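Pasting a structure here, questions to come.
Only one protein chain is missing from this complex, and each of the others stays in its spot.
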Amino acid sequence: MSSHTIAFIGLGNMGAPMAQNLFKAGHTVRAFDLSAAACKAAALEGLTVSTSASDAVNGADIVISMLPASRHVELLYLGDTGLLRKLPKGTLVIDSSTIAPASARKVAEAASGAGLAFLDAPVSGGTAGAAAGTLTFMIGGDAADLERATPVLRNMGANLFHAGGHGAGQATKLCNNMLLAVLMIGTSEALSLGQSLGLDTKVLSEVMRRSSGGNWALEKYNPMPGVMDTAPASRGYSGGFGTDLMLKDLGLAVEAALASGSSVPLGGLARDLYAAHSKAGHGGLDFSSVIGMLSPGTLRK
Amino acid sequence: MSSHTIAFIGLGNMGAPMAQNLFKAGHTVRAFDLSAAACKAAALEGLTVSTSASDAVNGADIVISMLPASRHVELLYLGDTGLLRKLPKGTLVIDSSTIAPASARKVAEAASGAGLAFLDAPVSGGTAGAAAGTLTFMIGGDAADLERATPVLRNMGANLFHAGGHGAGQATKLCNNMLLAVLMIGTSEALSLGQSLGLDTKVLSEVMRRSSGGNWALEKYNPMPGVMDTAPASRGYSGGFGTDLMLKDLGLAVEAALASGSSVPLGGLARDLYAAHSKAGHGGLDFSSVIGMLSPGTLRK
Amino acid sequence: MSSHTIAFIGLGNMGAPMAQNLFKAGHTVRAFDLSAAACKAAALEGLTVSTSASDAVNGADIVISMLPASRHVELLYLGDTGLLRKLPKGTLVIDSSTIAPASARKVAEAASGAGLAFLDAPVSGGTAGAAAGTLTFMIGGDAADLERATPVLRNMGANLFHAGGHGAGQATKLCNNMLLAVLMIGTSEALSLGQSLGLDTKVLSEVMRRSSGGNWALEKYNPMPGVMDTAPASRGYSGGFGTDLMLKDLGLAVEAALASGSSVPLGGLARDLYAAHSKAGHGGLDFSSVIGMLSPGTLRK
Partner (left out) sequence: MSSHTIAFIGLGNMGAPMAQNLFKAGHTVRAFDLSAAACKAAALEGLTVSTSASDAVNGADIVISMLPASRHVELLYLGDTGLLRKLPKGTLVIDSSTIAPASARKVAEAASGAGLAFLDAPVSGGTAGAAAGTLTFMIGGDAADLERATPVLRNMGANLFHAGGHGAGQATKLCNNMLLAVLMIGTSEALSLGQSLGLDTKVLSEVMRRSSGGNWALEKYNPMPGVMDTAPASRGYSGGFGTDLMLKDLGLAVEAALASGSSVPLGGLARDLYAAHSKAGHGGLDFSSVIGMLSPGTLRK
């Protein structure tokens, strides 16, 4: 495997371990974050910390960004002071933030215009997957660019899916996560109803998992406390994928539905239930804690 | 395997092939249905057709019923003229109809009072599963009674799940099918939204199937025409599990939610969307045709 | 006005003041309730208290019942020991309980068969309306019977609506209350959203009340604390029409939708939101407290 000089912008809960995995794999990582604390922590881990994003990209043949929202990504890359103006032709730019597909396409177009290769490559798998290097990447862009990025992405993730052209990675992620929210609430309703009817939720979970109700939540992430030892539900809904992160992704999905005139009755309702759950003070709990809206007892265990 | 004399009441689209499979397995099957045409068809297949339900149970050590709704099951078994009064002690009674758990428990109690063994054993798998003998049974009742029933149930089904005590088979089925309806509409929304965003729905289906959006609908029963050759969506939504049957099961689920004070926002909405879909004239199409509410073009292919 | 001997069965929060108003209007009221405490309270108010329902109807030309649910009404009137067997032909029976239309029709048919006049006459207006004698009656049955009942109903209510034949009073009430729940939650959403957008909710309420958002909740029962001094929202959601009573009425509405194959997406969702609100511990608060699901701060004021 060839070694690269990689500029990594955004050292949050996800970005920090991802950058760390690149470093461990033998790449030169030039890291930057607006938070001094994040930079300091990265330096302690051995990464080369830059004083600005434009400093970080000096000498880099690959740029990776992992930022909170569309506006941060656009600010980083676009405009007179954006990175796209500074990068040498041929640089490979990978944005792993979860943002609006339209925003990803805007950056991709500007990158193409500047002779750069661009991939939108949002991830799933949470902080645990980021630390373990087992993330799933949903990728939009040209196949040749993806081929070039593959060895580097494999340093951070276990599954790489080529979803289509520019923006398709983001579009795929928001479709998937909207569906995930529906699976999670639907599964919670079935378990909560079953419990009210006197069923053993362990047995019910197992039967549905192997029947036509089978889905990822029953397989890996059961929301009812006590059914699955490894799930956040069995440790007070700590860790995992936070309610407020799910709410953000559902916001992107609903926004895309508005823009495309799509009808998403269950997905839209899931978004409003998560908003209510967050407003009730549970934004920091794992997203499977939404079962508490149906069975309040689950949140007290 | 020992051979039994089995009274089989209810020779509809599901009951007829189930009875046929018992006959093929070497049992003596005494069949009855209120429809003369159904009886005639059964006779042509070689079954012994009775003139009434009470005639059918003569000499039977096992009674199996497969009827449309709670009221038919209660009418068959309960009251002064019901079968429970006529059956010799020790007879094993299996009701495979899909009915309200409360109704199943009522019959089970009366059966116990009369010294009979009772199992509620609703099925999933549709007419294809009934014909192939690959149904899934969700079973409520005593373990000893289930053990006794197992060889006979295996003649009709591939999977037997012991869900709990009396009524638990029905309760489990309605939880599962409510969840299934949510999976199907949620999956339809994700695919419909993805299509509007310009994604290839085959690729999107595959990525979500292998990610956290994974569920039975993506695995076995994709609702988007052309994605899965074997699914009803690829043959005009014919065959499969009809919209009106799903609507009936969702009615049982919502009824159970009302009775138990449970909150089922997505399941309840799924019920109302299926009701609207049925009212629009699509009650006879496979239940995956609900995607047509979101992407009307799918129904015209 | 002629004076009657009226048997009044059911002396709960609604029944007691209704019976009292009949007594004050000069009728002989023979009252009964299964609760000894309720009977004692009625006696203190001067009513003639009976030892049983069948004792209460002795000598009565009118029977009025105000009971919790369908099963209590059917138990009171139907069967071998039911009142309908005991009443002299021509007695006028008025059931003011809120029950299923099908149940009301069943009692009406049995009453007709016994030569009795029957009206289903559920009320709205709450305990305050019951005390003030300003209830609204929604009435199903024959016009001639309603004419006969009118003077007596006017002793308890301000508005009498003839909704149609037997059962129509109940059907109308459940349609109205399902709509009311939708108005209340919809109004709560608009006010909560407006507040988040920085609007003054008093001004917003006034503008919407006079525009196309105008509805009963904005007119009489604003759910936002501080907007309307006389509303339960401005006294900690105490008094008024309880969440659990609304939940019961929504249950009847959804049950009727299931039975008639109707699609009620917003009404059904309102039911599930009220169920969640009740499960969260707010069943005893006024039904306008549902705004707390959207703006949790409102419940803490």
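Order of writing sets the chain letters: A, B and C. Residues in each chain are counted from 1.
Here is the rule we use: a residue touches a chain if its C-beta (ideal position, glycine included) is under 8 Å from a C-beta of that chain, and two chains touch if they have at least 3 such contacts.
Note that the structure is a prediction, hence the values are computed from the model and not measured.
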**Message:** Going by the contact rule already stated, which one of C:V57, C:L84, C:M178 or C:V227 would touch the omitted chain in the full complex?
**Reply:** C:M178
**Prompt:** Out of A:P101, A:G268 or A:G292, which touches the unshown chain?
**Reply:** A:G268
**Message:** Of the residues C:S97, C:N222, C:S263 or C:T298, I need the one that contacts the missing chain.
**Reply:** C:S263
**Fill in**
Contact residues on chain B toward the hidden chain run 265, 269, 276, 279-281, 293-296
**Item:** chain C, residues in touch with the chain not shown (by the definition above)
**Value:** 101, 124, 136, 138, 159, 161-165, 167-168, 171-172, 174-180, 182-183, 185-187, 189-194, 196-200, 203-204, 206-208, 210-216, 219-221, 253, 256-257, 260-267, 269-270, 273, 293-294
**Fill in**
Had the left-out chain been drawn, it would touch chain A at residues 247, 251, 254-255, 257-258, 261-265, 268-269, 271-273, 275-276, 278-279
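In this text, only the chains that are shown with their structure count from here on.
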**Request:** Compute the distance, rounded to whole Å, between the mean C-alpha positions of chain B and chain C.
**Result:** 39
**Asked** Whole-Å distance, chain A centre to chain C centre, using C-alpha means?
**Response** 50
**Request:** Mind pulling the residue numbers of chain B that touch at least two other chains?
**Result:** 257, 261-265, 269, 273
